[in-house]
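Here the complex is missing a single protein chain, while all its other protein chains stay put.
Read from first to last, the chains carry the letters A and B; within each, the first residue is number 1.
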Amino acid sequence: MLALIEGLVQAAVLSLTALGLSLVFGVMRVVNVAHGEFFMLGAVIAWWVATLVGTNPALGFIAALIAAPIIAGLIAVITDWLVLKRINYDPEATIVATIGLLYILQQSVLMTFGPDARPVEAPFNTRLAIPWIENTDAGWALYWPWGLSTTSYKLFVIVAAIALLSLIWYIMSRTKLGLILRATQLDSETALAFGIPVERVYALVFGIGAALAAVAAVLIVPIQQAHYLMGADPLLLSFIVVIIGGLGSLRGTVIAALIIGMSDGIISVFFTPTLAKIMATLLVAMVLVYRPQGLFGTRRV
Amino acid sequence: MNRNLALHLAVIAALYILHLTLPAYHHGQVARIMVLAVFAMGYNILFGYSGLLSLGHAMFFAAGMYGMGLSAQHLGFATLPAFLIGILCATALAFVVGLLALRTIGVGFMIVTLMFAQAGYLTILYFGEYTRGDEGFVLTNTARNFGNLDFSTADTRYLAALCLFSGALLLKLLIVRSKRGRVMVAVRENEERARMLGYNTWSTKLYALTLSGLFSGASGASYAILFGYVGASFAAVPYSIFPLLWVLVGGAGTTLGPVIGTAFMFYLIDYASGVTDAYMLVVGVTLVLITLFVPGGILGLVKSRFARWIP
Partner (left out) sequence: MDTMNLLETQKLTRHFGGITAVDDVNFSLKDGEIRALIGPNGAGKTTFVSLVTGRIEASSGRISFAHEDITHLPAHKRIARGMGYTFQITSIFPDLDCFENVHLAAQRNFEGPARKLYSFTRMILEQVGLNTYRTDIAGDLAYGHQRLLEIAMGLAQRPKLLILDEPTQGLAGGEIKDFMHLIREVSDRTTILLIEHNMDVVMSLAEKITVMDQGKIIAEGTPEEIQANEAVQTAYLGG
């Protein structure tokens, strides 16, 4: 039960981050290697905003929840405009450029934020005990065992992620913006011919992708800590999720995030974290080699 | 003798003259650059000539380095056999990775190589008992001798690096001017057309990747011998990015470009790390600027403006 909630928290944050990567790949057909750095940026901004606001953690948290995605999104839009647009979104050049961006963001944070990990306080953090049923001498009884508890904040993370995912799903499938995005995803040239401002759509998508990673980081930062190197793991995990879920498939991404997030805890019970990571990376490589459309994705032409 | 060969021999001669004139600090740095330039040359065979962008070349460098280092440290091999084992490990690894990764193209290939390299890096950490993980290990002096040559002394080290460098440079010139080398370029330019001229493009790519692994492994194994240290940081992501960076900066698809790129970036990073801890910022900025403004690299620029004959 406890592992389940921990797994769900992992999955929630992961699906938001991976969704950003998946959206960018789906619509723009480019891989953003700097995606993990936008995640890191979100966490660092959260710390920065929380410190600025000061005493009230809840107020700081809400401010961070608004500021982090906007700032990360803006940086992404500027990058798109300054760099990606000028190399015509060439897939290989984009990878090289975003590797560059990765180091620029990471090292800039190192210079300003410093090399230390810094915690952010959660807005509320009530301990919740979880009831358990046990067959005692007096028959079945409900009781609250020690150690089996979670915090209200973790439940909040899960709820918030579900709300955000639903919002994204709603935008993609029910609104005009979603229609424009899907049209661009299918065929950018035809979309352009039908008067869709593809360039602005690309900038927007790149911004949204980064903002999603930043939001995910703001959610997780009260549980983990902000650190300038924290972008590597979310990037790797997002890759795994997006590849297993099928590149560009939103539904597949969420399903894969659930599986990876949940199983992460389970795998590390049996193997050391290093061995688990080795197996995960090899799995991704093999999926790409033998099933490039992903385990759940539908075949693309 | 044609002007190509003359140009390359002149570069080698110039490096020999540097050996006699450079102050101690730069003498050591140039030796390092020559060894790393061989890594860049290997990367260039795959990326510059065959058009395959790998994000995992650190695994081949590390395979050479650990193949050499581990066999010397734990199996008691002498320097030369250990060196050859290092090269063999890297070449074999490249061949096997090629069999799998070459089933993918473009972005898929980049991510697959990245994942394999990551798995390689983690494997080194996993077997920390032998590899000493991130900390690495220092080679004993017995593993750094050949005959009465002691590779830990500055002069021998420089000359050994120069020998390796010269051999690699001339071999590479030979490879890219060979029939197979031209086919590699054909695959880069238009794979379908190359196939419809009767070339087995798949085996050409595998050939390029295997050779690339051989060069990278030779560089890694030499690095271990000449500088006496084997560590996991050489298997990590930055060492996959560096050769890409060196080749892009110097000029992809040219024989001397990677050499220029390695020297330029090495000194740039060396300088930056003296100024700030965040010296990798230089790498990031250079990568972005290169893709934006000089996609052909330094030598590519020279080539298109002044001298098209440079190979």
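Quick notes
Keep in mind that, in the parts below, a contact is a pair of C-beta atoms (placed from the backbone, for glycine too) under 8 Å apart; a residue touches a chain by one contact, two chains touch by 3 or more.
Here the structure is a predicted model, which means the values were calculated and not measured.
Contacts of the undisplayed chain with visible chains (whole complex): B.
Touching the missing chain, out of B:Leu5, B:Val185, B:Leu268 or B:Leu289, is residue B:Val185.
Within the entire complex, the positions of chain B that touch the omitted partner chain are 179, 182-183, 185-186, 189-190, 192-201.
We take it that only the chains that are shown with their structure count from here on.
Chain A and chain B have Cα centroids separated by 35 Å.
Residues 53, 55, 100-101, 103-104, 106-108, 110-112, 115-116, 118-119, 122-123, 125-126, 241, 244, 248, 276-281, 283-288, 290-292, 295 of chain B touch chain A in their complex. Residues 31, 83, 86-87, 91-93, 95-97, 99-108, 110-111, 115, 236, 239, 243, 272, 274-275, 277-278, 281-282, 284-286, 288-290, 292 of chain A touch chain B in their complex.
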